[in-house]
Structure formats: structure tokens, C-alpha cells
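I'd like to ask you about the structure that follows.
Omission of a single protein chain aside, the complex is shown with its protein chains in their original locations.
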Amino acid sequence: MSTTTETSLLAAQLPSRFSFVRSRDFPLIPLLILGIIAFVAVFADLLAPHDPQVGSLAARFHPPFWLAGGSTDYLLGTDQLGRDVLSRLIFGARVSMVVGFTAVIFAGVVGTTLGIISGYLGGWVDQVIMRVVDAWLALPALSFAIFLAAIVGPSEMNIVIILGLVFWTRYARIVRGEVLSLKEREFVRLAIVAGCSKWTIMRRHILPNVVNSAIVLASLMLGVVIIAEASLSFLGVGVPPPKPAWGVMLSDGKQGLMVGYWWLTVFPGCCIMLMVLSSNLLGDWLRVKLDPQLRQL
Amino acid sequence: MKQFIIRRLGYSLISLIVLSLTIFFFVRVTGDPATLLVEPGASEADIAAIHHQFGLDRPLVVQYLLFMANLARGDLGQSFYYQMPVSELYLSRLPNSLLLAAVAMSFSLLIGIPTGILAAVRVGSFWDSAGKLFALLGLSLPSFFVGLLMILFFSVYLGWLPSSGSGTALHLIMPAFALGWYFAAAHMRLMRSSMLEVLGSEYIKLARLKGLPQALVIGKHALKNALTPVLTLAGINLVLMINVAVIVETVFAWPGVGRLLYEGVSFRDFPVVQGVVILGGAMIVVVNLLVDILYAVIDPRIRLET
Partner (left out) sequence: MTASFDGGPTNPRRGRPLRATRRDVLGLAALGLAGATATPVHAAAPAGQLTIGVHISLAPTWFDPAETAGIITPFLVMYALHDAMLKPLPGQNPGPCLAESWTASPDGLTYDFVLRPGVTFHNGDPVTAEDVKFSFERYRGTEHATMKERVASVDIADPRHVRFNLKAPWPDFVTFYSSATGAGWIVPKQYVEKVGDDGFKRAPIGAGPYKFVSFTPGVELVLEAHDQYWRKTPGVKRIVMRVIPDESTRLAALKRGEVDIALSIRAELAEEVQRTPGLTLQAPVGSAPYWMYFPEQWDPKSPWHDVRVRRAAALAIDGKTINQALTLGFSHLTNSAFPENFEYYWQPPPPVYDPEQARHILAEAGFPSGFDAGSYTCDIAYANLGEAVLNNLVAVGIRARLRPLERVSFFAGFGDKKFRNIIQGASGAFGNLATRLEAFVVKGGTYAYGNYPELDELFARQATELDRAKREELLFKMQQIVHEKAIYAPIWQLAFICGVGPRVAQSSFGLIKGFVYPAPYEELTLKGA
């Protein structure tokens, strides 16, 4: 591990601050893809040619424009209720981005906070938090998500909360591990001697040092969350219709797959794939750059 | 060492009790199973009869204590939906799940280990990128989508494989691949980093200095050491697979434990949900415990930490 760490550190110390952009493993394409998705999500209202939620049953299953029977009115065709697939993809970017990011951030904030508290305070607080973490990690994530969905009812907001509640434990575990070793470091001891309160130490000294790991984990979790959202839709408890999340489109369109209406699934499937793949490649890169310790995630 | 194991065991037990509490109360706030056993508009008396039959008319605490008491005797209760002992249902599904997970794990390792090694040894080469991409693709596509595409191609279009069900080795191929592919990326990543770590170590440098051929160094010396963490993770993931296979099991009508749990949740079949989650949780806790103990045996420093 030492050699690669050294080389990456060296790379980071090169004169130009942005030299890493030119390095051969820089994830330019993944960043571009995520950038485009974010752009589309923000400007969905301007970009989408049709209302994503309203369609006409008379215009069901139009194929994409380049196929026989397709028209340039509906560039990527229409779905089972005659809604424009392209517009749904564009608004879907927004829903998927919002759900994905908020869930990851929510899980990250809860998990990191509890991880820091658990690791730094130790004692019974640590015991309580870690036993809960162990128990929750032993719950099968998807089925747990289904209960929660059944309790709170499906809505975008609730999906975020559910995914957050299911995934926070992963942050808590890793962050706690890091805090345990940070606690023994010189600067923390000095802060204690200087009379800083526990909360100040946790906020000022511990938190900044675990943020990197949390960010790396978050970039990897983004993919997990997007796939989990799609899987919940498949099981009937995802983002509720008529909101166009990619996962919902994929699972609603899956019937069409057997029938030849491939555009209902292939397009959202590709979007999900590109987004998850990009966030994973980005995460892999960040992992090497920011935090060599996390390689084993 | 003894003390370490005892303390660890204690933690595991506490975790399982927290798990049982969580699942017991969560599943009960999800709604009334009677709603699904009668049509809307059924008489109140019918619903009350169902509540009584399942003991749902008792106070929650009493229900929980009864459940724990029975659990201690190895009795997981009677399924509401199947009207069969949960343990019997579970045991009838477990072999299928184990089989699926074992084959899926083989696929996963078959993809993950070579791509991981390539990524570590030939950094930046075409094969590194291609392998990495293939492993990551499995993580990037929802498994129901992969599964349906495979059914469409291999069953309907080519006619090579049965679309669903169980019984023969042919039935296993598609579900095992769909499940295994998702886990391949994790194994690839760990293989890569663990390989890099081993390759950077002194004895490998030494072996190289001695002029041993690259293939031998990697294939024999490095691989042996680098595999240990990957196989440990594979052990943990194997248990995880049993519990997360629900999507694949649904698509391929594979009669495993994941499907049993999912149906349990949808039918509000409380005893099934409780039983499956607790047994699954116990498996995960036990595997984690074994891994902890194993590592403590290897590295005594770990014992000092909690």
C-alpha cells in the first residue's frame, strides 16, 4: 500500500493545483456524465418537450422517432399511458438526483454524527449505538425498506427517509473506526489539555478528519441508493406514480420488455447505469486520492 | 482470548435481542394482517375472529414475551398465511437459498478475482479498464432488469435455458449470475487493493529481486496472501446473499428465503417476518463473530480494542 500512497501523495504535491485533471486516471467522463445529469435535473422544466405526468391513451407505445411509426413529437417514444419518454427521463433525472443525493446525505449526516459520538465518547453510549448498528446491519435492507414504506406510505420524501434509515449504519461503522484511531492522535490530546469541551473537539477536530471518508463512502453509496430505489419500485413500494423516477420507469416498463417495447426500459436502464457507474468510478478515484485507508470498502 | 470471545458473544446476543425488538415492533406497526385475509367490506366479527386466532388481541408486550419464550424453545410460531410452522417453511427454503448463494458466489468470485488482479497488476491497461467496467456494470444495473433481459435472450429468444423455477442445474444459471454479478464489484475492489498491498510488501519485492518470473510471483506468492481478505468478505457476502436475493428470486420464481420474507412482509405474516429476519440476522451475527475471532487469533492487538 505504501508505494501507491506515496505516488498519489507526490502527484498531489505537484506545482499546478489542477495537474491531477490531466493525470490518466482522472475520472473526466464520469464527472461529465454526472454534470450533464445534474444540468438536466436543474433545467428539466426548460428542457422537457412535454408534461411528464400527462399523456393520452390514444398515443400509447409510440416507438422512438427513428423507427417505423415513431414521430419527432416523441423523440424517444411514449409509454403505456401515452406519456413522452424523453420528458419523463428529463424529469426523472431530477427525481433520481434529488432522491439519491438527499438519501445519501441524510444517511451520511446521521451515520457520521452517531459514528463520531460513538467513537469519541465510548463507554455505554458507544455500546448502545454500536449494538443498534449491529442489529440494523443484520436486517435485510430491502425488506426493511418495505416495512418502512408500508408504515409511512410511499412518497419521494419518505423514500429518502427510508433509504437514509437503512443505510446510515454503514457510515456509522466506518466513521467510528476512524475516530477510535484519531482519538489517540497528538492534536486531539492537545485540544483536551487546552480545555476544549467534548463537543468542540468532536466538531472542530474530529469531524474535519472523517469528512473525507464520509465523502468517499457517499460517492459509492449513491449508486447503491439509486439501485435500491429502483428495486423498491420493482417490489411496488418505490417513488409513487405518477412521479417519473428512473427506477419507477424501469419497473413500470418491464412488462414491455417481453413485448418489444424496449424503449420503456432500455433508456431509463441506461440512465441508471450511467449514473451509478459514474458515481462508482468517481468514488473509486476519490478513494485513492482522499483516503487510502478506505481502499477496502 | 477466552474473555474476548465471551465479551463478543455477549455483544452478539444483545444485537440479536435489539434485532428481535426492532423487527417485532416494526412489523406490527405496518398494518393489520386481517386486512389481507378478508376482502374489504368483510364483517367486523370476521376480523375479530382472525385477531383472536393469531393472538393479536393481546397486549403487545405479552405478544413479545410469548414470542421470545417460544423462540427460546426453538419455536418460531405458525405462519398466518401458510398455517404452517415457520421453522418448517424456513428449512424447506434454506437449501435453495444456500445453493443459489453458493453458485452466485462462484460467479461473483470468477468475475471479481481475475478483474481485481488485472486491475492491480496491469494498472491502466485495456484489460484493467474492461474488467473493472464489467465488474462495475453488475453493480450499476438493477438485478430485475438484468434478470428479465436474460430471460428474454436465453429463454425466449435462444430457448437454451428454462425461464424460471428450480430443479435442474440449468435453472440455476440465470438467477445465480444475476445475483453474483451484483457482488462482483465488491470482490474486485478488495482483490485489487489487497493485491496492491501484498505486491508492495517486502517479501514480494525480495522475490522479484531474486529474479522470479512475474507470473510466478503474482500467481503463487502474492495471490495466496491477497486472497485471504477476499475470501473472508466472500464468507460474509454469502450470508448476505441469502437475505438479499428477494429480487432475483421473484423474477426467476426461485423458492428461496428472500422470497419467503418478502411475501411475509406483503401479507403481514408477522411470524414469518420475525422468524426469517431473526434467523438471517443470527447468521450474519455468527459470521461476523467468527470473522472477529479469526482475526483476533491472527492479530492479538485486536483483542485489546472493543
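When the chains are written out, they are named A and B in that same order, and each has its own residue count from 1.
Everything below uses one rule, namely that a residue touches a chain if its C-beta (ideal position, glycine included) is under 8 Å from a C-beta of that chain, and two chains touch if they have at least 3 such contacts.
What you are looking at is a predicted structure, and each value in this text was computed from that prediction instead of being measured.
For the omitted chain, the shown partners it touches in the full complex are A, B. The residue from B:G77, B:G138 or B:P162 that touches the chain not shown here is B:P162.
Contact with the omitted chain, checked across A:G153, A:G195 or A:P208, is made by A:G153.
Shown as candidates are A:I37, A:V85, A:V99 or A:V237; the residue that touches the absent chain is A:V237. One of B:R8, B:R192 or B:R259 touches the chain omitted from the figure, and that residue is B:R259. Chain A meets the missing chain through residues 54-58, 60-61, 80-81, 149-150, 153-154, 236-237, 240-242, 254-261. Residue-level contact of chain B with the missing chain is found at 30-32, 35-46, 49, 81-84, 89, 92-93, 148, 151-152, 155-156, 159, 162-166, 250-253, 255, 259-260, 263, 266, 268.
One rule holds for everything that comes next: only the chains that are shown with their structure count from here on.
Chain A and chain B have CA centres that are 21 Å apart. Residue ranges on chain B touching chain A, taken from their complex, read 11-12, 14-16, 18-19, 22-23, 26-27, 29-31, 124, 133, 136-137, 139-145, 148-149, 152, 156, 185, 189-190, 193-194, 196-197, 200, 229, 243-244, 246-247, 250, 258, 261-262, 265-266, 273, 277, 280-282, 284-285, 288, 305-306.
Interface of chain A with chain B (complex): residues 1-4, 24-25, 126, 130-132, 134-144, 146-148, 150-151, 180, 223, 227, 230-231, 234-235, 247, 250-251, 254, 257-258, 265, 269, 272-274, 276-277, 280-281, 284, 295-297.
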